Every structure is written in structure tokens, then in C-alpha cells.
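Down below is the structure, laid out as C-alpha cells.
Here the complex is missing a single protein chain, while all its other protein chains stay put.
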Amino acid sequence: MDGRFSGSRRLWLVRRLLLGAAVVLLVSVLVFAATQVLPGDPARAVLGHDATPESVAALRAELGLDRPLISQYLAWLGHIVTGDLGQSLVTREPVAALIGDRTINSAVLVVISAAIVVPLSVFVGALAGRRRDRKFDKAMLVVTLGLTALPEAIIALLLVILFSTSVLRLLPGTVLLGPGQNPLGQPAQLVLPVAALVLGVLPYLSRLVRGSVIDVYESEYVRIARLKGVPERVVLRRHVLSNALVPAIQGTALALAYLTGGVVVVEQVFNYPGLGTTLVDAVNNRDFPVIQMVCLVFAACYVIFNLLGDVLTVYVTPRLRTAGQ
Amino acid sequence: MTAVTVKGLRVDLDGRGVDVVDLVDFEIAAGEVLGLVGESGSGKTTAGVTLLGDARRGATIAGGSIVLGGQEVVGLGQGQLAKLRGSSVAYVPQDPAMALNPALRLRRQLDELFEFHRPDMPEPDRDARIKATMREVGLDDSDAFLARFPHQLSGGQQQRVTLALAFLLRPRVIVLDEPTTGLDVTTQARVLATVRDLCASHQVAALYVTHDMAVVAGLAHRVMVMYAGRIVEAGPSSRIFGEPVHPYTRALIAAVPQVSERRELTAIPGDTPMPGRRPGGCAFHPRCKHADPACATTVPEPVEVVPGHIVRCLHATRFAAEPAQPAPALTAGRTGERGEVLLEVTGVDAFHGRKQVLHDVSLTLAKGECLALVGESGSGKTTLARCVIGLHRNHTGTMTFQGAPLATRARDRSRESRRAIQYIFQSPYNSLNPRRSIGETLREPLKVLFGMSAAKAAAEVAEVLERVSLSPAAAASYPDQLSGGERQRVAIARALVCRPEVLICDEITSALDVSVQASIVRLLRRLQDEEGLALLFVTHNLGLVRAVADHVVAMRAGRIVEGGPVDDVLDRPGDQFTRDLIAATPELSAVPTGDPSRLPLSLEDPT
Amino acid sequence: MRIGLVLTGLILLIIAIGPLLAPHSHSAIVGAPYQPPSSLAMLGTDYLGEDVLSRVLEGGRSIVWVSFVGTLLGVGVGSAIGMTAAYSGGVVDEVLMRAMDVLRAFPPMVLILLLVSMAQAELALMPLIVAIAWVPQVARVAYGAAKEVVAREFVESAETLGASRLRIVRREVLPNVMTPLMVEFGLRLTWSIGIVTTMSFLGVGLQPPAADWGLMIRENYQGLALQPWGVVVPALCVAAFTFGTNLMAEGFARTVARVSPAAETPKEVTV
Partner (left out) sequence: ACGSGGGAQPAATGAGAAGKPTRGGRLTVATGGAKGSDTLDPVLLNSAPVSFMARVLYDQLADFSNDLQYRLAMAELIEPNKAGDEWTIRVKDGIEFHNGKTLDAEDVIFTFKRTFTQAGSVTLGKFKPYVDLDEIKKVDKRTIRMKLLRPNSTFNYALASPHKIVPVDFDPRNPVGTGPFKYKSFTANRQWVCERFANYWNADGESEPSDSAAPAGLGAKPYLDELVVNVINDDSARTNALVTGQVDAINMVQFAQIPLIGQHQQLKLLESETGAWTGIYMNMEEPPFDDVRVRQALRLAIDREQALSSCVSGHGRVAYDLPEPYAPGYPTELTRKRDIEKAKALLKEAGKENITVELVAGPVSAEAVSMATVLANNAAEIGITIKVRQVDTATLFGPQFHSWPFSVDKWPAQGNYLTLLALTDLSESTTLTHMPKADLDALRDLHDKALSTVDEAKRAELTRQMYQIQFDRGGWIIPFFANVVNAHHAKVAGWPKQDASGRSFGNAHFEQLYLNG
């Protein structure tokens, strides 16, 4: 009855996995459809203003853009299934090579940010929830409200002005990463992008934690624990946090999914070579295979984070974990 | 030996200078069970938790003293209170499902008490004590059981775990706050027996808080009656139930339905006032039929009518001298020919998912008759009722109304049958749309069924409100402005406005105080007499069955085990199951002592 | 909450009467680029030499319009979908909510990027784009809230009367999810302002010569060192507006709805 999942759980997991795969597949159809509606075409984007009708037609034929849509999609899907992510229409490089290290770069950014923001939010949120309506809580509410009032792009700009160019000249305000270079090799460059992402997610997550800590504090079993004579600090640690964790896990999953989207803006500001900048470029160039792949990666992250969140939730919630036994 | 002494206790709402309870004095001897009864909102819980030095968020202990084993509790710091709680004084909450931490295993939750109160106790001793206590409360003491999480227990088992938590360190005093409200009668009987046993064997003083008079009657040595934050009467159980003096106590007792005899239930008019809105003088005077002008102005002092029996009433001595409570009028059951059969249910099998919850159920309901459907919790009563009204779709079998078959879904039924059969839900809090005024709620059926214009409907609404004894002005109010009893009347009005022939009532009084329940029951009976309504009355309260029903059908695990005229079934139960049910139901009129031999069932938990 | 009202009121005032007060046309070139404040241009000039003050006074309209209409539309459609799914249950529920899942798998910024590239930045279309980004998220919240309501007995009571589905959703469910939806609206409005600003900032929002606070930040960021007002003032306006609506949403949630709006409510894990 412990750690291991029951049979019905395993079934649930399989169902969720299939569902997730279906979501990703549908996303690919949607993105494909969307790319067809995009005005302009990659051949033109590649050739620029020197393009002649013949050269455009030749390039279109070469890129396979003149085939019927369905066959283009199915061909693409067929290749994906066999592990061939296709070729960038623009650089003619394999998509896998193109987005491979950028995916890692983005992942580094997201993982570091998450590794900072999750414990920080839990700490801040729990403290505020415990000192509800007292000074710390009020200060935290004002700060988080202020942070949500600033769009991420502006936060990022402010950070650059404050720490890089104008006020203090402590940190690089631009990220320069050669291809294949490990972003961890230059930690100083990562500080500001990570800070921007952390500040973007912190208000949401810490308030979520605060809310659920308060909910649990209000719960009957915490009252009962107190009436059992359990000291206050143990109440927080043992009775509150263990139960307040569940919404925090769900929130973290959402926040992670959000972070993967948030990198679009932050990467843009910091010139960070990740999926976000790749996507913006690909959209500008109408580089469909790349757009599709990046969107798929985002969608897959969303699905995976959610699934992980759910699995973890099930794992830490005895009621769910032991269901069906 | 006195375990706890309370004097002049007062609890105020923060910042409002309004008291929730005041002038509370009592003491409990070791091994004694003191009952604390009163209507909802009278301040029982508030008074109870003060023994642990606790007041709920938004309230504080404003005065008085609580001496527990020689130590003053009022004014202790958090640390000292923490030492006291759990070891010297323990608390058993109302809802065990909410009170146990869902993330911790039972052993952990039990062991925690040693961790903070007996840190030196060696592990094997702890284990032995935990297991002994588990056995004492009638639970499995195996390690596997202790490794369970709360959600893996039944409601009764959960309640027993909270008892084990309370008794584990053998406290001096234990406060039990309605610990059996959520349980069915058989489980309740077992839990009560456990409480009584443990208190006696460990010489624990218990304060037993409840609104169920019958429960206290069978359990407590002494009883206090609370009204509007004051103790209005206190004395030995036998005195309180045998010779009650305060008009409030008398009225409460008269409202309790009995299984053993059919009697007229009398209701107390009005509602318990909330803190801050309590009338001056004797707080009960607006609802008291003996009140005179003095009652409105003079605050009554406690009067000891006989030694140990204290009454807070201006006329205490006069009432004490009068012959005790005039015996409640016994009423005769309605007999005679059954009328035309309106509703017929034949061979219904119903399912929740793949699980079959009704097996071949058949019954008939005749015009003007009240058919009670009884059975323990989970036996399928609600499911059956929902099949009939067309809310539960997953079933087979036939149902006819006036001979015409009823479609499975309400939506597919004829307008005529949707009008003629009406349903009243259990919870008056849930069955009214909180965002719509009473008037709107009552106009809705008129609009949907008759397409009636708002103007015309207004007259109907006013009329129906009067029929359920509510003022027509209530049409403008919203549900949260009404008391539970008033809401349930609105729910009845919503059914009545359709001019139905059959009313299905699913435990419509179980969320209400006995006095309010009495008034609802009276209302239903009146409607039945005046309008010839047929009632399908779902309940697990056998006293109510006796009071309202003509026929009764008993269900067990989805099957009908017995049926017939009420008096036949209740006086001469044919099925063992019905007999057990009757035996487990606490009765007021039974000899009120703490005599364990009177307990209906043995301690063993059959699960 | 009071501060929120004041801030929001102030911004709305600027939007309402600002253009009347503007000393210049928002697209008139009144001097050299990036001139410091002078009597001619009280907040200086922008990257083209247009008057910053006039553009600030003019530039709130689009942002407020787009975020307000977009949010209204998104919350409206999203909650309609969520409630319908919650009430109908069964296949409708599955299909609608899985469709929402698919849309939710796009981060809003990515969705917007794709949509804007598809539709180009037409002012009339931008609320629609913001709305589409919100629909799946709101649907989820409305679904959760409505799911609790549809299980309540007054809904069943309406069913026993045979009321139509639409009537039940409209009269029984909607009023009871109104409060969370209002909270949702407030929060989404706040975020919409952020998104609209970010869109403009990334250059996928409104286009010059339109005056728009987000666009102004983008346009004048280059000259921050020369003429900070061109960035600072619109950024402050955006921040004040966001802060104001956020405080109001928060206040509303705390006092009226008595909930702590934890942004997107995490969903229940279903077995």
C-alpha cells in the first residue's frame, strides 16, 4: 500500500500518457494549420528583395512547399516518428541540430530559475501565510503586487539598467554563447535572465503557497494538532507544510510551464540563444519545421510538467496514492 | 474528586465587546460525564473548548477561571497551554474526517502525543500504550492498521481514532464536541458505549457537548442546558429529563420524537439568537409561552430548586412546584383503508458506476399517505428517492405514476408528472440558490412549469409562503438571511407551489435542531391533512418515523427487508435488522443513568 | 483597494480626457529627437521628435481598449465553455476540456506570437488575440468553479422541474460562479495589460505612428540615456494601471469573494 502505485494507478498513468501524446499531436496539427495561414512564405523570406519569381519557384519546389498540405503534414509526421525532425527551410540544416543546444540552453535557464524560485516561494509563502496579516505578510503582498504590475519585459529592462549598464556595472546585460558552449560555463551571464524569470514567477507561486498554507492553517486538523499540544513550529513543519505542498506542486507545474513560455520574452531581451529567440526568428522567417518543432517542445514540456505535477501530487497525497486499493 | 472547576467564564468576540458565553459555572468530578445541550448557536462548543484554554479565531476568553487539577488555565502562555493540552485535557472533535491529518499515518498521529508530552517514555512502552488504547476504543491494534492513513477508515473508525487520541495519555478531563453527529445510530451507540466505558475505567471527567437530548439522556450523569450563552438549567440527568423546570428545557424535551410512542411534537417558536442580538432580561423570553413583562427586563439569577438542580429562571420556584411537564399528548396513527395508489416502484435495480446499490426494490405510495423509508446509512435510501424523481439515471425496473410509466430522466417526463412529484433535499443550505432571492426561487417552477408571468406568480408566491408559515416579505430576502428552519420551509414552499400530489423528502430535518425539526414535521402533517399530499419520507430517525409516518419500509444494503404500518413494524419488528436499529436508537424516556448495562450493543466493532 | 480605485481612476481619467489636453497631435513632429523637457514639449520629445506628453495622453486608449475588450471576450467565452462543459458532463465535457488542454499547451506568449504573425497587428484584431490566449485558461477556472456548483442540490432541483440546459446554466450556475469569474476578470485584466505591453515591446503589437504606452517604451528605449521620460512615463502609466487593477481585483477577491486569488487555481487531480 505504500510507495508503489496500485494497478488502477498504473492504468491512470498510461491513460494520462496517451492523453498527453494526443495533446502534443493535436498541437502539431494546429501549428501546422497556423503556419499555412501565416502571410508570406519562407522562400521569399530567405531570398529577400532580390528574389525573382523563378528563383522563388525553384526554392519552393526544392523545399517541397508546392505539395498538397496533407501530404506535407503527413510526410513531416512520418519523419518525426522515425526520429527525423526535418530540415530548416531557411538554413537547410537539420532541425535537430538547430534546436538541440538551444533547447538545452533554455532548459538550463528554466531549471535554474525553477530551482531558485520554488524553494524561495515556498519559504516566502509559508512565512507570509504563517504571519498572516502581520508586517511580513503585508510587505510581501505589496512587493508581489508591485512585481506583477510590471510586465516581464520591463522587469528585464530594469534589471539591465540597474545591474549592467547604467547604475551598477556588475553583470553582463547580454548573453553571448557560442554554439555548443555550456551556458553554465559563464554563470555571470545567467544571473540577470534567471533573475528576470524568478521575479516573474515568484509573485504567483509565493502567493499560491501563502494561500494554501493559510487554508491548511485554518483546517480542523491543524486546530486539533494545536489542541493536542503540538508546538507551533512542529505544526508548521509537520502538519501544515505536508498538506500545503499539494497546491504548491500543482502551482510549480504550472509555473514551470509558464517559465517555458516566459523564456520567449526574457531570451529576447538578453539575446539568449534559446528556444524563445529561435521561435521568434523562425516565425519571422516562416521556417515552418522549426516553428513546429519548437511549439512541440513547448507543448511537450507543458504536458510533461503537468503529468509530473500530477504524479507527484498523487505521490504525496495518501488519499490519491492509495486509491483503488 | 473534582477534576475541573469553571467559574464565571466569559468568552467575547474580539473588538465587539459581545459575549458568546458568559456566567458559566460548573465542575466535573473524576469519572463523571457532564452533558451540555442546547440548540445550535447557543455557545456549547465555545464553552467546551475553553477548558483547553482555547477560543476560536476572532474570540477570546474574557474572564472567569478554569481550574484544572489545581492549575488555573485562563491566562496561561502558549507554551504552558501546549503542555497541558493533550496530556491533562483532551478534545474530541465533531467531524473526525476533518480532524485527522490526511497526510500522516495513524501511528504517527498517536505517537506525536508522546513526543511532546512524554519524551522520556521508551519506545516499547509507547507502543504498548498505543495498542492498549486502540483495543480500548474497539479498534484493531495491529501494526498494519496503525500504518493506515485516515481516509482508509470508516467514519466510525475515524471517530474511534479521535477517541484514542484523547484517551491515550489518560487526561483528567476530556471534552467531546458532538462526536457522534455524523454517525448512523448503530455506530453512534458503539461510540457512546466506548466513551462511557473509558471515562469510568480511567476516572476521566468528560464534558459531552451535543444537541441530541436523547444521547445525553443515556450517557450523562449530570446535564447542563445552555441557551444564548448562559446555563439555564443544570442538574442530574434524572432531574433534567424527569422533572425539568426551565420552560426552555421543557420545550426542548417536548420536541424530541420518540420511537416508543407516537406523540405530538411541539416546536419552540423562533430561533436561537446570535451573539450580539440576544434580548435583554431573560434571553429566552421572546420564545417563552410563560413569559411575563418582568422576564423582558430582569436578568434571572440561578435558583437552586432542589440541591444540585439549578435553574436560571425568574419563575423557577413556581415551575418547580408545578407538576412536572404535562405529559405530551399521544396521538393516534392514521389507520383505515389505503387510498388510490399514486406511485408504484417495481423491481428497481440501481447502480453507481458498476456497483449495484439497489436490488429489486418495490414499493407503492397511496394518495394522502406518508410512507417512511428507513435504513442505516448507505443502504440506498437516497438512491431510491433519486430514481423516483428522475435524477439517478443508472437503473432498471419500472416506475409508474397514476399508472403511467415514468421516464428515467426528469427532463424526458411529462410536464404533468414533473409537477405532481416534487422533491425536497436534505440540506437546506445546498438546495437553495444562494444568489437568487426567495421570490425568484419560488417563481422559477411557476415559470418553467406553467409559463406564468412574474406578476401573476407574485401572488402565488405570497400565498405559498403563508402556507409554510413564512411572512410574504421573505420573498425579498436571500437564503443566507434565513435560518436553517426557514430555508427548509422555503424548500417546501418551492415544492408546494407546483401543487404536487407526491412529496419526496430526503432526510429533510437531519441538519436541523430538534425544535426546528418539530415545526417542520408539524407543517408537513398539516399539509398532509389539509391537502391530501402523499409523502415519501426518507429518514434514519425512527422517532420521526413514529411521529409522522403511516407506513414504513426498512432497507438494508439496497434491499427491502421489512414493510408495513408503522406501529406494527416498530412495536413488533419482524426482521433482526429492524430490531437492532430500534435497540440502537437512544431514547429520552429510558432510565437516565450512567448504567452501562443499558447500552444496547457490545463494544466490538463488527467491521 | 482604495489606492487601486484611485490609481485606476486616474489612468482612466487620462484616457478619457487626455487627448483633449494634449498640446500636440500624437504624431506631430515638434522638434529634434530626444530633446529634454522644454516649454514646447513638457516631457521632452521622443525618438522621432514627437511630443512625449501628447503621446502619453493619447497612448492609454489602445492599451486599455485592447486589454479590457480582450479580457472581457476571453473571460466571457472561456467561462461559457467551462460552464457548458461542467454542466453537460460526459462527452461534451471531455471534448471541450481536452480541446482547452490542447490550447493550454501553448504558452500564451507563443500563442500570441503565432496569432499576431497570422493576423498582423490590426488594432481591431488584437483584443481577439488576447482573448484567444485567455480562453483556455479561463475555461479551466470556470470549469472548476462550475463543477462544484452543478453538483449542488439547487441545480438538481431545477432539473427535476425540467428546466432547459441553457436556463439552468444561465440562471442557476452563472450567478454562483460570477464571483470567481469577476476575480478572474480582474486578474486577467492585469495580465492582459502586461501582455499587451509585452507585445508592443516585442514589436508585435500596435505599430507606429500609433501612440501606445508599450510601443513608446520600445521606441524610446534606445534613447533612455538621453531622454528618460519617453520610457519612464509610459512605463509608470502601465505600472500604475496594472497595479491599480491588481489592487482592485485583490480587494474585490478579499472582501467580496472572500478568497485569496492564487492566480490560476491549481486543478484537482482526478483519478
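As written, the chains take the letters A, B and C, and residue 1 is the first residue of each chain.
The rule we apply is simple: a contact is a pair of C-beta atoms (placed from the backbone, for glycine too) under 8 Å apart; a residue touches a chain by one contact, two chains touch by 3 or more.
This structure is a prediction, so every number in the text was calculated from the model and none was measured.
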* Structure fact -> Note: the excluded chain touches shown chains A, C
* Structure fact -> Where A:74, A:111 or A:176 are the choices, the one touching the absent chain is A:176
* Asked: Which of these, A:72, A:165 or A:242, touches the one chain of the complex that we don't see?
  -> A:165
* In the complete complex, which positions of chain A touch the hidden chain? -> 38-42, 44-55, 58-59, 62, 88, 90-91, 93, 160, 164-165, 169, 171-174, 176-181, 185-186, 189, 268-271, 273, 278, 281-282, 284-287, 290
* Structure fact -> Note that chain C touches the chain not displayed via residues 27-29, 32-34, 47-49, 117, 120-121, 207-209, 221-223, 225-226
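Criterion: only the chains that are shown with their structure count from here on.
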* Pick one for the touching-chains graph, please: line, ring, star, complete, other. => complete
* Which whole number of Å gives the spacing of the CA centres of chain A and chain B? -> 51
* Asked: Counting in whole Å, what is the centre-to-centre distance of chain A and chain C, each centre being its mean C-alpha position?
  -> 21
* Asked: Residues of chain B that touch two or more other chains: which are they?
  -> none
* Structure fact -> Among all residues of chain C, those touching at least two other chains are none
* Structure fact -> In the complex, chain C touches chain B at residues 152-154, 156-163, 167, 171-172, 175-176, 178
* Sort out for me which residues of chain A touch chain C in the complex. => 8, 12, 19, 22-24, 26-27, 30-31, 34, 37-39, 141, 145-146, 148-154, 157, 161, 166, 204, 207-208, 210-212, 214, 247, 250-251, 253-254, 257-258, 260-262, 264-265, 268, 279-280, 283-284, 291, 295, 298-299, 302-303, 310, 313-314, 317, 320, 323-324
* Spell out the part of chain A that touches chain B in their complex, as residue ranges. => 1, 218-221, 224-232, 234, 238-239, 242-243, 316-319, 322
